[in-house]
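Read through the structure below, which is laid out as structure tokens, and then see the notes.
Every protein chain except one is present and positioned as in the full complex.
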Amino acid sequence: MDPTFLKQQLLMNIILMGAMLLGALATVMLRQLVKAAIALAFTSVVLCVVMFKLNAPWAAVFELSVCAGLITVVFISAVSLVKPATEEERAAHIRFKTRRYFLLPLVLLLVGVGLSYVTGQPLPLPAAEPAGTELRSLLWGPRALDLLGQVLVLLAGVWGVVMLFKEEK
Amino acid sequence: MPSLLVILPLLAVLLLNLPLNFLRRLALPAALLLALYQAAFALGVLPACCAGCPTQERWFLNALDPLTSVLLLAIAIVAFVSVFVLRATAGEERREFNMLNLVFLAVAGMNGLVLVRDLFSLYVFLELASIASFILIAAHREMGGLEGAFKYLVMSALATMMMLASIALLLALSGSTSFGAVAEALQAHARHGYVLTALGLFLGGLLIKSGVMPFHGWLPDAYSAAPAAVSTLLAGIVTKVTGVYALIRLVLDVFGFTPATQQLLLIFGAISVVAGALAALGQSDMKRMLAYSSISQVGYILLGLATGTGLGIAAAVFHLFNHAIFKTLLFVNAAAVEKQTGTRDMNQLGGLAQKMPITGVTSLLAMFSTAGVPPLAGFWSKLLIIAALWLSGFHGYALLGIGASLLTLAYFLSLQRRVFFGLVRAGCENVREAGWALTLPSLLLAAILVGVGLALPWLIGTFLLPVKGF
Amino acid sequence: MTNNLMYFAILLPAVISLLAFATRKMGKVCAATALLGAVVNLVVAIKLFGQTAAVHVPWTSWGLDFTLRLYSFSGFIVLAAAGFALAITLYSLPFMAKREHSGLFYFQLLLSVAFANGAALADNLILLLFFWEGLLITLYGLIAIGRPGAWKSAMKALVLVGVSDVCMMFGIALAGHFAGTMQISKMHLVLTETGPTLAFLFLIIGATAKAGALPFHSWIPDAAEDAPLPFMALMPAAFEKLLGIYFLARITLDMFALTPGSWCSTLLMTLGAITILVAVMMALIQKDYKRLLAYHAISQVGYMILGIGTAVPAGIVGGLFHMINHALYKSGLFLSGGSVERQTGTTDLSKLGGLARQMPITFFCFFVTACSISGVPPFNGFISKELIYDGALERGGIFYAAALLGSFLTAASFLKLGHSAYFGKVSEANKNVKEAPWAMLVPMLTIAGFCILFGVYNQLPLHKLIQPVLGEHRLEGHDYAGWHFNIMLVVGTLVVLALALLNHFIGVKRSGSGIGAADHIHYAPGLHQAYDAAEKGWFDPYELGLTLARGVGRVTWGVDRFINWVSDGLAVGVTAMFSYLVRSFHTGSLPIYLWWAIAGVALVIILLVKVN
Partner (left out) sequence: MNLVSLVMPFGVFVALLAAVGLYCLIVTRDMLRVILALEVITKAVTLLLIVGGLVSGHMALAQAFVITLIVIEVVVIVAAAGIVIAVYKHTGTLDIRRLRNLKG
């Protein structure tokens, strides 16, 4: 990858990152769960854009369709099974939020400041993969085991749905 | 062919769910057969592995070695037993079938986990085994099970995220995730802060998965609240494979022993040994006591591993195997007691040894084995761990291990006294021995315990010491 | 085949004993099982006898191997033990028939046989110790099932024999350490160094205490009163003598080369002489059939120890021959006592009398065995005693004199016993006493027959049993079979016997009855006080130990309370407190658990960075 290209993109990337961070903050802090789920989807979408920009189109597509799409659907349907909160609970939540989350900016600041102190000898980079390695051949070749794992995990997910969601007679 | 051990469960799950009614009844025999096949396979390859013969793998699952084959054997035994327990305790037929499918998947996950030599694939199979266990724990949809499952899920997700972050960092460093390449890259920059952070994250994740103190918050809840068959599987093997085995494997093959890792394993091992035993001492729920005992025993395994010597590692692996056997046995017996009396509260039980002689005697054997009473299997592995610690110069930790043995004996005697000895409690007069589905596995496991203990002098040279040589 | 038979010798009695245990509630079935076990055991023993074989199963790397060795000596011991076991089982059939716990008796009897066979065949010291300790358990059990309250005697036996066994354990550890092996047949230690000598002494304590020598003897007379009688004929009279002397002989002959004139040899002889005299003096004044016999069981051990301790061929042959003779006549005597007890209901000599007419066969057996034990020619005891005298004389007149004095007192006490039990007036209560049943008579007659046979035709035991044990080179070319004794020794013995007879008549005349025949010795000035002290248990190490323990106990009571408080109160309390503390951290709150985990990971990373 061309370093000058990256340099040009740096500002853009930082803006995108900022958007993602805002999305994450919204996810954790928004009062209503539906809105929080949508904020999460927003975060996913931004992540998807970042991936596109970082030359990871396939991962970006998955991120968009599965994380931004499917997970949001799962989430909203889960939320819909839950009764809406009463006024009292909402008030409690707001009180609680202002009490609990006021430390969050401080924590973030501390993490950022702490990371800026991290220095060290730069590590040498490993040899890059041969040019033109295709995701498809990689997935079905050396990573076939992961695919098998995916199938099994999906099967487990199916039983999760069967056993946890199905109404018992 | 080891790959079959992952593929067969997958095929079994797919075939058994074809829309034919009679297939559902085949699930149980299929599971037993599969476990037997796996046990036979593991026993078959074990001698060759221990003799150091290189194994040629034709498909994508790589090398077999003594550690892997021992774990495969343990997985087979525990899975076999928990299928029996499932039969005895699941209740509804539909649910039993669903749980069996998940057991298949969990076994596939564990088998894959012990067979892979790639960090990311390790993560995939680890997640598979974990997901299957979450669902199994929550299978009865009772409040306790759900609570345990949720705690397990959250902490396990946190752990896997740490591991994945570490994998990402290592990927940036080495450009690969295979054990060999990563180990090489780590070796080259062993003292760099970046590498140490990656290492720390991975170790942290594994420690959470193994339920070592203070990473163990989920463990007692998940073990004690899970349905009987599931806690048997979970305590016997799932957390041992996903946590302890992975830890041993990675420390040996990838991370290597440094004074820091040794120190770390020693400290957390010692905390687990002592605090686990102390916490077990005051429990009144039988399964919860066993869960804390598990934490304590995992501490011993870590202590053995921490020595970094051949003897210590062999002893740790031996203890891992023994632990799988005796903890499974104890959970099977806890299931029998719960099934026959309807309670796990030890204060409401008493004198069951008269009513349930097989359960009482096998429990006593398992407890003695755990506490390290000769000549049962647990005694030898504990002895070897302590000897390895002593020989490596960790005298304090060796003494700690001996002292904690006393605590082990203390809490188990209190269990035995409250549940099996003494006068028959009011309400327990009509208790009978549990059915064959629970006593048969107990007897089998007790026979293994005693057999391994007696055959030790032979085992030690043939199987145990070669473990270090991978 | 022979190897398998060796396993059978240990396993078969054990298995059949379990059968007996299983059928313990079914009186006759159980008895039949026991009889079967004894017969089977005898068959195996006969098959084994005269063969040599060895089994070696490596077991652990630190000396504990499963090693058995069958050769002339161990085969002979197994055979003898099997013979006695059968005779006593047969005898027990009517004796134990109506009694409580007869099932447990047979169970433990067979188990003892298994342990005894194991101990005789074992060639590994630790294995031997295992079987040895097994016998201790059955010893306790057999005494404890006697009359109500017998557990006190059982406890005494357990403590005394246990203490001696601890000594032996220590000796075994030392011997194994110095020899570098635990295999008896590979041990060759010399008694010139301090370490091996120490090992020798501790082993000797174990072996002689098993045989019943001083000072670990005092449980035997108590057990004689409390335990079921066949037990006395089996354990103290037969098994323990056989095994104790067997092991003593193996220690002195195989493991250590005991040489004549060494101080270890002198020590053994002194021990033997003291045992003879003290026990026989005690026996002389007893007024109870079984108790009197029990003291003789101790006294006769002295002869064997004396004989083996001489370390000269004549003495060793005599000692070993005396072992088998003793087992014969002493079980015969106990069995006769048993018939008397069964038929009359008592063994108190003052209540007995004139039984010779009512129970002639029993009397005959008693007569033969009593002559044997007193060393009257031509019975077997005479032969072995002559050999021991021969050996003792070679080592010093004082030992000979002690042995001779012992002989005199033995004869005197049996004259008293025979007189008061079988002659004199028949008491009112015993008017209608009849002869014992045949199942009791057959073993007694068999034993009596052997007593005569082994005396008259002493070539049989000496050539077939005793002398092969020693081997040609140890015998130094001698053959002790036959009737070619030193004429002076024979004359000495006969004179002593005559004196004993004379003494008896004097005693009877002075006291006016058979039972008081020894009173003039009992109440002799000086001896009188010693006897009183002994009867009160002043010389009994167990009683002494108890007294001492009581005194020390009072002093240490406070210390004990303190330690108890530390261990029971403080330690448990502290542990419980910590347990509570650890448990109270587990509040069930997921965020707290997450905190721990995250803090733990931080700790891991900090540790990694810091230590590197």
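We call the chains A, B and C, going by the order they appear; numbering starts again at 1 in every chain.
Simple rule for what comes next: a contact is a pair of C-beta atoms (placed from the backbone, for glycine too) under 8 Å apart; a residue touches a chain by one contact, two chains touch by 3 or more.
Since the model is a prediction, treat every value here as computed from it, not as a measurement.
J.: So which of the visible chains would the left-out chain be touching?
T.: Among the chains that are shown, those touched by the missing chain are A, B, C.
J.: Write down which of B:Ser3, B:Ser82, B:Asn111 or B:Gln283 is the residue touching the left-out chain.
T.: B:Gln283
J.: Just one of B:Phe41, B:Phe104, B:Phe134 or B:Phe202 touches the chain that is missing; which is it?
T.: For the chain that is not drawn, the touching residue is B:Phe134.
J.: Which subunit C residues touch the hidden chain?
T.: Listed in rising order, the touching residues are 583-584, 586-591, 594-595, 598.
J.: When the complex is taken as a whole, what residues of subunit A touch the one chain not shown?
T.: Residues touching the hidden chain, for subunit A, are 1, 3, 6-7, 10, 13-14, 17, 20-21, 24-25, 27-29, 33, 36-37, 40, 43-44, 47, 50-51, 54-56, 58-59, 62-63, 66-67, 70-71, 74-75, 78-79, 81-83, 96, 100-101, 103-104, 107-108, 111-112, 115-116, 122-123, 125-129, 133-135, 138-139, 143, 146-147, 149-150, 153-154, 156-157, 160-161, 163-165.
J.: List every residue of subunit B that touches the chain not included in the displayed model.
T.: 120, 124, 127, 131, 134-135, 138, 141, 143-144, 146-151, 153-154, 157-158, 161, 164-165, 167-177, 220-221, 224-225, 282-283, 288
What we mean here is this: only the chains that are shown with their structure count from here on.
J.: When the centre of a chain is set as the mean of its C-alpha atoms, what distance in Å lies between subunit A and subunit B?
T.: Once rounded, the distance between the two centres reads 32 Å.
J.: Subunit B to subunit C: how many Å between their CA centres?
T.: Chain centres of subunit B and subunit C, defined by C-alpha means, are spaced 53 Å apart.
J.: So, what's the distance in Å between the C-alpha centres of subunit C and subunit A?
T.: Those two chain centres are 84 Å apart.
J.: Among all residues of subunit B, which ones touch two or more of the remaining chains?
T.: Residues 193.
J.: Please give the residue numbers of subunit A that touch subunit B in the complex, ascending.
T.: 118, 120-121, 123, 125-129, 143-146, 148-153, 155-157, 159-160, 162-164, 168
J.: Any idea which subunit B residues touch subunit A in the complex?
T.: Touching subunit A: residues 6-7, 10, 13, 60-61, 95, 98-99, 101-102, 105, 108-109, 112, 116, 118, 120-121, 124-125, 127-128, 131-132, 134-135, 138-139, 141, 173-176, 185, 189, 192-194 of subunit B.
J.: Would you pull the subunit B residues touching subunit C in the complex into a rising list?
T.: On the subunit B side, the touching residues are 150-151, 154-155, 158-159, 162, 190-191, 193, 196-197, 199-201, 203-205, 207-208, 214-215, 217-218, 220-221, 258-261, 263-264, 267-268, 275, 278-279, 281-283, 407, 410, 457.
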